[in-house]
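Only a single protein chain was left out; the remaining protein chains are all shown in position.
Let's turn to subunit A:
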Amino acid sequence: MQLEEEVEDKFELNISITNPEKVGDGMNAYMAYKVSTQTTLPMFRSKTFTVRRRFSDFLGLYEKLSDKHTLNGYIVPPPPEKSIMGMTKVKVGKEDNSSAEFVERRRAALERYLQRVVFHPSLLQDPDVREFLERDDVSSACVCALSGAGFLKMINRATDSLSKMTIKMNESDVWFEEKLQEVEAEDQQLRKLHIMVDSLVGHRKELSVNTGGFAKSVAMLGSSEDNTALSRALSQLAEVEDKMEQLHQEQAASDSFCFAELLADYIRLLGSVRASFDQRMKTWQRWQDAQNMLQKKRETEAKLLWANKPDKLQQAKDDITEWEAKVTQYERDFDRVSATVRKEVLRFEKEKARDFKKQIIKYLESLLQSQQQLIKYWEAFLPEAKAIA
């Protein structure tokens, strides 16, 4: 851990994703994003560079990283989800608020995804990551690899839920068992929280619309009112409510982008965490299976010795040697993967703590600004109300 932090301090690596642009028309259209890197790391060819990538390129990167690293117990950050409905609207050219919101949400999610990948010291060393950031064109092979069904299969492969596993492990280290329980409890709560925050976003949007409706209604009432001062005060009230409509709209966006998206990211990430635990279980199983096989081979040898069949005996002895080596290897693998998982989980928890704190403070600050605006509007209105005579 110590070394990682030193590396962070010495070298700089900033990634931003900007300029979503629609390429092509109709159902074959796609969004291309500008991926800009600014870095002092010597492993890159230059200090600042930009490439264009599309969503499926990001999925392709994930597939490559997952294939290589998940089986070693690494927590590989997952990309944002594919959204057929969201993308269709964009393809069809529906230029409304919801499709603009969708594109922005995706852009931000992709940016966070890449930032997490490069922040991982082991993944950063992977040449695929470097290539993704640097190369002008990424091979189109990964583009067609990801049809809907293909994507689903890939995600399922990497994040097989533990409940499906029938491996009963003799846990020698209770840390893993406890940790997994924590992860599962947390997953449950985060999902619950996400649903509630989504509900809040919905209600705030509704509040915004209804406030706007009310504002117009008050304006009409004000123009009917035949007392001049009251009429003016009512039209001022209408203006305040108009500004509130805007404020609620902005607040709903903040609820969504600061809070809901954070939760969605971590729900996906917890999936990757469980995948790494699953992986450890698999390596344990492989070791156990090898031990069973070795036992069988030894029994075979014993049988042959007793039956006195010298020609087959050599084969049996070779088998035993082979499986003894495998057992040793698999045990080492299990230990190695366990150590990696442990390290990864601790790293993940640190990052999660930092992320949550940063994002939630940002969210609270946006709430704070809302209140400051509110105060301004009502302070301006109060004298108008008092002037009614």
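Some observations on this one:
Basically, a contact is a pair of C-beta atoms (placed from the backbone, for glycine too) under 8 Å apart; a residue touches a chain by one contact, two chains touch by 3 or more; residues count from 1.
Rule of thumb we're sticking to: contacts and distances are computed from a predicted model.
Protein name for the hidden chain, per its UniProt entry and selected from "Sorting nexin", "Golgin A7 family member B", "Sister chromatid cohesion protein DCC1" or "Small ribosomal subunit protein uS10m": "Sorting nexin".
Within the complete assembly, A:352 is the residue of A:52, A:298, A:326 or A:352 that touches the hidden chain.
For the options A:29, A:71, A:100 or A:207, the residue in contact with the chain missing from this view is A:207. Of the listed residues A:48, A:227 or A:314, the one in contact with the hidden chain in the full complex is A:227. Counting over the whole complex, subunit A has residues 182, 185-186, 189-190, 192-193, 196-197, 199-200, 203-204, 206-207, 210-211, 213-214, 216-218, 220-221, 224-227, 229-230, 233-234, 237, 349, 352-353, 356-357, 360-361, 364-365, 367-368, 371-372, 374-375, 378-379, 381-382, 385-386, 388-389 touching the chain that is not drawn.
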